[in-house]
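Just one protein chain is left out here, and the rest sit where they should.
Up next, chain A:
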Amino acid sequence: MLSIDRSIVDAIVAHARRDHPDEACGVVAGPVGSDTPTRHIPMENSARSMTFYEFDSMEQLRVWREMDDRDEEPVVIYHSHTATEAYPSRTDVSFAGEPGAHYLLVSTREPDTEEIRSFRIVDGVVTEEPVRIVDAVVDPHAVQSYMFGQSPATVDYECSGR
């Protein structure tokens, strides 16, 4: 399960939309061991491609050192697919080098639909996980009352079953 703040998801989706039709990429850092993404860092896609992304190696060194200095780690590594579903490609799997990270994929193929999915990629094995968006803005007309245990401030996205 990835728990991530609504404002960070919004910023990631905005970044992906801005760079569309090229793929966008970035990191969300968080305190080491917390599994909580707190600091959104949009990265440059040095490949500037519609089908490929790559962190600029010098920007990555700077950002990774900065995380180290702040006792942070890359909790989320995200990128967009601009014409296909938000599912890791074989290229994504071969490159996945952070076994502790949540690999978040955003698809911008539909201009009006937010498509985000999260995966663990360890030793070449892809496992989808649910995404919980916290502090979500809930349409007051959508839900009239809340049952015990329900929270109007979170939205859970289950895995889509692939």
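By definition in this document, a contact is a pair of C-beta atoms (placed from the backbone, for glycine too) under 8 Å apart; a residue touches a chain by one contact, two chains touch by 3 or more; residues count from 1.
Here, contacts and distances are computed from a predicted model.
Matching "Iron ABC transporter ATPase", "MoaD/ThiS family protein", "Zinc transport system permease protein" or "KipI family sensor histidine kinase inhibitor" against the UniProt entry of the left-out chain gives the name "MoaD/ThiS family protein". The missing chain, though absent from the display, is touched by one residue of A:11, A:93 or A:134; that residue is A:93. For chain A, the list of residues touching the undisplayed chain reads 23, 25, 27, 43, 46-47, 49-55, 57-58, 60-61, 64, 73, 77, 79, 81-84, 88-100, 124.
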